[in-house]
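Note that this complex is displayed minus one protein chain, with the remaining chains in position.
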Amino acid sequence: MNEPQETPDREDHGAAPEAGALGRMINALGVVFAIGILASAGILFLEVILRYGLNKPTVWAHETVIFLNACAFVFGGLYVAARDGHIRVVLIYDQLTGWMRRIFDIVISITNMIAAAFFAWAAWQSLVRAVWTPAGDVRLETSGSAWNPPTPGLLKVFLFVVLCVMAVQFAVLAINYWRKKGDS
Amino acid sequence: QEYTFKFQSSDPAGNANFLLQQGWAESVSEKTDGRIEIDLLPVETIVAHTETQDAIAAGIIDGHFTDTSYFAGKEPAFGLIANPVGAWSDPEQMFDFMENGGGNELMNEMLEPYGLHFIGATTPGLEAFLSKVPLEGVDDLKGLKMRAPEGMVQRVFAAAGAAPVNLPGSEVFTSLDKGVIDAADYTVFSTNHAQGMHDVAKHPVYPGFHSMPLVEVSINKATWDSLPEDLQTALEESVREFSRSQVAALAEADAAAVAEAEASGEVTVHDWPDEERARFRAIAKEEWAKAAEASEASQKVYDTLTTYLTENGLM
């Protein structure tokens, strides 16, 4: 029998070096959303106990869980970008060496930056409608349920912020790929 | 044609409501001699059902065919006017309120600041209530685990002693099937029946007692303002005629589905006596008063509604 090997390496490699200080901050902030995911499991379990055990379903459990997960999903895209962990098809990319790869990295990062900036601009439009009433008063869009939390409004604000930071993160990546002279 | 409008419905493609709405789109073309063509799209083809209002205002789509209560999160008054639980016992009453009781004007007063113009109202009719357990009246609601997604309906059931559970439409079937919930606010009898809901919830209450949603047909305000008056009138007429034919068609489909369900011997259709319906309505009315406090517009909806109901001897 083969000697049982240790389970594979699951070490957290953190942010990509090219992501800079911003990347390290994003990576550190991930803890908050990771805790949000753990909390969702607990909240759903609690809801089951309260409903099945005590016949007292909550009005807040599902909406809270949706919100925590939605934030984790949105932030997750940024988190993975900072860690350079998004899935790519590397058929050609892997054949590239030196300056060619560097150019690819720079162009891809700049393209992503432009796209993220466009999305941030578009997210701003929906943010305006979710934060201010037509009369100009501040009123965060709510879910419309009996509990009626302002989670849709908060999520739209959060999406805007994340897309802005994402654009900056791609800019940082582009700059650092630019600086990194032929050492790949 | 002079105008081509994209309208998104809040109903899926194979749903009876959607098929009827396609008939409306054709009628608009006929009425206007082809000057207006409506491209009617099923739910979520362009944006999610809760996002159509923003998409219309932004000019991405031109109009929508949707349950107004989806926008209660933007303005609580949309929730109150869309489903004043227990106010209507017949679609004709609601149509009269909209057309002659100030409802249409109220809708436009609320919608126009958001960049939309309200063309007219329709409804699938009184929704049936899905239940696994026999329900004969308000007392049976006590402790009933039931799915209720929207604000007003959820609050009224909570006030009646039920235990509302917040579940998305996609989980209703499995949750009823396995008994996670005992009952659900879903849609009209015939659609419930077609989707197999009565296979897992064999004690529907029909006619329903709880909900008759206001379905609005609205269009981008600037687009509306740019239309010549004869086309505006044609659109308004088309929606008015559609609302009556939809109610008639669905009532007929409901009757056929009820007959089929009863003939199967598997399903027991429950009909609440008038006293029980009145008791439920009384509970609901207390909730309207509370909902009126949510905003200025809500108060206005409440005042207009109660005035109409009082003047017409419905309250």
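Should a chain be cited, it is by its letter among A and B, assigned in written order, with residues numbered from 1 in that chain.
Here is the rule we use: a contact is a pair of C-beta atoms (placed from the backbone, for glycine too) under 8 Å apart; a residue touches a chain by one contact, two chains touch by 3 or more.
Here is the rule we go by: contacts and distances are computed from a predicted model.
Participant: Mind telling me which option in "Dihydrdoorotate oxidase B, electron transfer subunit", "TRAP transporter large permease protein", "succinate dehydrogenase" or "Fe-S cluster assembly ATPase SufC" is what UniProt lists for the chain we can't see?
Facilitator: Missing chain, UniProt protein name: "TRAP transporter large permease protein".
Participant: One chain isn't shown here. Among B:Glu51, B:Asp254 or B:Glu276, which residue touches it?
Facilitator: Answer from the full complex: B:Glu51 touches the omitted chain.
Participant: Check the options A:Leu54, A:Val90 or A:Ala135 and report the residue that touches the missing chain.
Facilitator: A:Val90
Participant: Hey, which subunit B residues sit against the chain that's not shown?
Facilitator: 6, 12-16, 39, 41-42, 44-48, 50-51, 54-55, 58-61, 167-171, 173-175, 177-180, 191, 194-196, 199-200
Participant: Kindly note down the residues of subunit A that lie in touch with the hidden chain.
Facilitator: That gives, for subunit A, the contact residues 1-2, 4-5, 7-8, 10, 12, 30-31, 33-35, 37-38, 40-45, 47-48, 52, 62, 65-66, 69-70, 72-81, 83, 85-94, 104, 108, 111-112, 115, 118-119, 121-123, 125-126, 152, 155-156, 159, 163.
One rule holds in what follows: only the chains that are shown with their structure count from here on.
Participant: Between subunit A and subunit B, what is the separation of their C-alpha centroids in Å?
Facilitator: Comparing mean C-alpha positions, subunit B is 36 Å from subunit A.
Participant: Please output the residues of subunit A touching subunit B within their complex, sorted ascending.
Facilitator: Those in contact with subunit B are residues 51, 55-57, 59, 61-63, 125-126, 129, 133-135, 141-148, 152.
Participant: Going by the contact rule at the top, pick out the subunit B residues touching subunit A in the complex.
Facilitator: By the definition above, subunit B touches subunit A via 50, 54, 57-58, 69-76, 79, 113-114, 143, 145, 148-151, 154-155, 158, 163-167.
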